[in-house]
Structure formats: structure tokens, C-alpha cells
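Read the structure below first, then the notes.
Note that one protein chain is taken out, while the other chains of the complex remain in position.
Entry: chain A
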């Protein structure tokens, strides 16, 4: 296991947990997305109730060198409200599907948040001083009677308690007939894409009344519909390249220079399937729930129901690596179909890009060598591409002691269960970890259970 020995492996320790303790979870409190900003100083969460909570890392305390700064609430606001689609008589959920941060250009922070239909650009800014000493106004804002003004003074800025304000700067609406699953900011930092089940649109961050459709897979006859778009992402370096994944387990890479409408892919990534192995469940479990480019852009990672696959952009016919997240679920697919868990959309993420790679690395140049993804029973998994070792950890309040290394977990697939192992039938399928995030520079991870946010750090010596 990672952490079971060897100075090069990361030893994860509990750091913090946010959220209510009670078991009765209100639907609004279900966390639906987690994202660090580019510096890692800010950590944003979105929930089913349409709210965004942003945590800020404390400045490192020089005297307390054994731990990194804690994350505390910085700002919280209602990003989206429930709406009603009058034409279809359907509710438009306020659930935040994705948050993506813009790189910081000035004192303020900007993020994009989206629900099923509308994307919003939010500006989060600090105010730590206010003007005082107006001549014509009282301190509470009421205007003074001008005849009572006998002297003049120059208003000055005086310090005040820090106030963090969030304001919506742009609202990108009415461009999606179907449900938005992804947003991705281009490396040009001027444009971004939004993807729904059948279409992908390109926006300019400054322009809200116009959007370009760049992918449209809607068939003329809906009876012929065979697959939907499940995720999309821009290449980290090439501003005309993006990928999108499908419910059939394929990934298409498109180049916007080729044509205005990128319905014809430049590359198609698909693993050949053995037709004799095909079952009723094959297509459902092959549906890709997340796609993430590696930091260099040479590789990309996809998550399907049972595995994580690493693809080399230069090789379309099969992934270069496949990691089994919870293969023991293959013999439970019938029940997982009946309770709908088979449709759960797990995300995946890479380690941060600046960390020193201490172990012998085949992939040093990429610096993307650890993969993290969630599972059931509040378990999450990590795979080290270099050492080929993996570990299963649990996000639970029982492992609450800071600086105590988390104990690896093991699921007993069949046969005799060893002590400390948990059998497949004892797994709690209501405790799912769908969203995880890795700090861009340090070994700090944020793991979301249903309604709690856990922060883990590596053990500092």
C-alpha cells in the first residue's frame, strides 16, 4: 500500500471536517462539486441547494511547523435558485453541477458556477476599508440638510472589519436545451466551453448574449439516439483542442481549427471490447463519468463505473493503463442496477503538479503520477502510476485525530473475511464519495462525502 512503508509514499492524515454531524441529511446539503483554485489558497464547494461555500487556507503559522494552514470559511453565497421551465413544465434544479476557478488577475477572485441550464461568473472581492466623513451625508447614509453644513472636510478611507462580497458579474443563460454536465476554461483565459447531453457551446467570458455551438450530436430523429455527452474539457496548453466523453465509453478529441462545428472528431479513443463478454450492463458501466487531462496534456484520465483509465493522446486504440477501483462490484451489478447506484457519476483527479517526485519516476516530466477517485462506504482510492501501488482510505469522523496516519482499508471480495476487512455485502452504498480534489501544489486533498467535506494532508515531519 501507499503509506505502508518507504519514505517516498505519502502518508495521509486527517486534518479537518466541515459540515453537520447528524445523519438526517437535508437534500440541499448534499455536496455536488469541490474545486481548489489555481494557488490552492481557496477551496470551493457547491451543493444541491445552489449554494457555494468558499474556504480559505490560513497563512502558515511559522511556530506551528508541523501543520499547514487550516481552511476556514471565507465566503458563502446563493449561486443559483430553483427555476421553472414553463415550456416543459419541468423544474430546473438549483444544484451546482460544476465550479471552475479563473486564474487570478487582480485582487479579486473569479469563478464560474453552473447548474443544469445557466452558467454564472462570480466575483469574490474583499473590502477592508470604507470612506468616512462625507459632508452631505450622515454615517448611516441619510442626507444632511445642506443648510446645516457649516464646515467642509475631506472624506477619508478608514479600516473596517474584512468583508468578503460575492457578486454575479455575468450570467450565461438560454444556450442549453439539455442538462449541463461540464464547464471548462480555455488556456487562453478568455473563452470557455459548456457541455450538455447533446451539445457543446463556446463562450467568451465577457459576452453573455452570444455563444457558439461547436459540437452537436443530436440526431435528426431522436429515435436514433445512441449516445450522450457525459463530460468535456479543454486541453491545458492547446487552446484549440478539447475532448468530450460519451455514455458509450468513447472519448473524442476535437480541434476547433478544423471547422466551426466539430462534429467530426480529430481523434477517437475507444478500447475494443470482446463481444463475447458483452452483457446487459456493459454499456452502462462503460459510460464515462469524468475526463481530466494530465498537467502536461500528454495524457488524459477517464472514470467509468468500475475503473480509471489513463490514455496517451498519441494512442487511440486502447488506454495505456487501467486501474480497478472496485472490481468486486462486478458480481453485484444486478442489485446496483435495481437501486440505481450503477448510474452514480464518480469523478477523478490527478495529484498536484508542483510536488517533488521523489520516487523513481517513469513519468517525471508529466508530474501527473497519482490518481484519486471515490467509491462507496465513504472509501476513496489512490493509484500510483510509478510504483503501481494503490491504497484505499476512508473519510470518517472516527479517524479524527490530526497527524495520525489514516489506516488503509480493504474490502474482502469473497471467501473468508480477515480481521479489519469489510465484506462487499456490508458496504454502505448510500455513502458515496463522488467528488474529490487535490491541492494544485501541496499534498492536501479535499474529499466530499454526502454532506461533509474532509481535508487530509500528508504527514509533515
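As a convention for this text, a contact is a pair of C-beta atoms (placed from the backbone, for glycine too) under 8 Å apart; a residue touches a chain by one contact, two chains touch by 3 or more; residues count from 1.
Just so we're on the same page, contacts and distances are computed from a predicted model.
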Inset, instruction - Report the protein name recorded by UniProt for the chain absent from the figure; options are "ER membrane protein complex subunit 3", "Proteasome subunit beta", "Transcription initiation factor TFIID subunit 8" or "ARP19 protein". - result: "ARP19 protein"
Legend entry - Residue among A:70, A:255, A:270 or A:283 that touches the chain left out of view: A:283
Legend entry - Residue among A:330, A:389 or A:459 touching the omitted chain: A:330
Legend entry - Contacting the left-out chain in the complete assembly, out of A:53, A:99 or A:193: A:53
Legend entry - Contact residue for the chain not shown (choose from A:39, A:247, A:307 or A:353): A:247
Legend entry - Footprint left on chain A by the chain that the document does not show: 18-20, 28-29, 31, 45, 47, 49, 51, 53, 73, 76-78, 82, 84, 86, 88-93, 116, 140-143, 163, 165, 178-179, 197-198, 222-228, 247-248, 277, 279-284, 330-334, 337-338, 451, 453
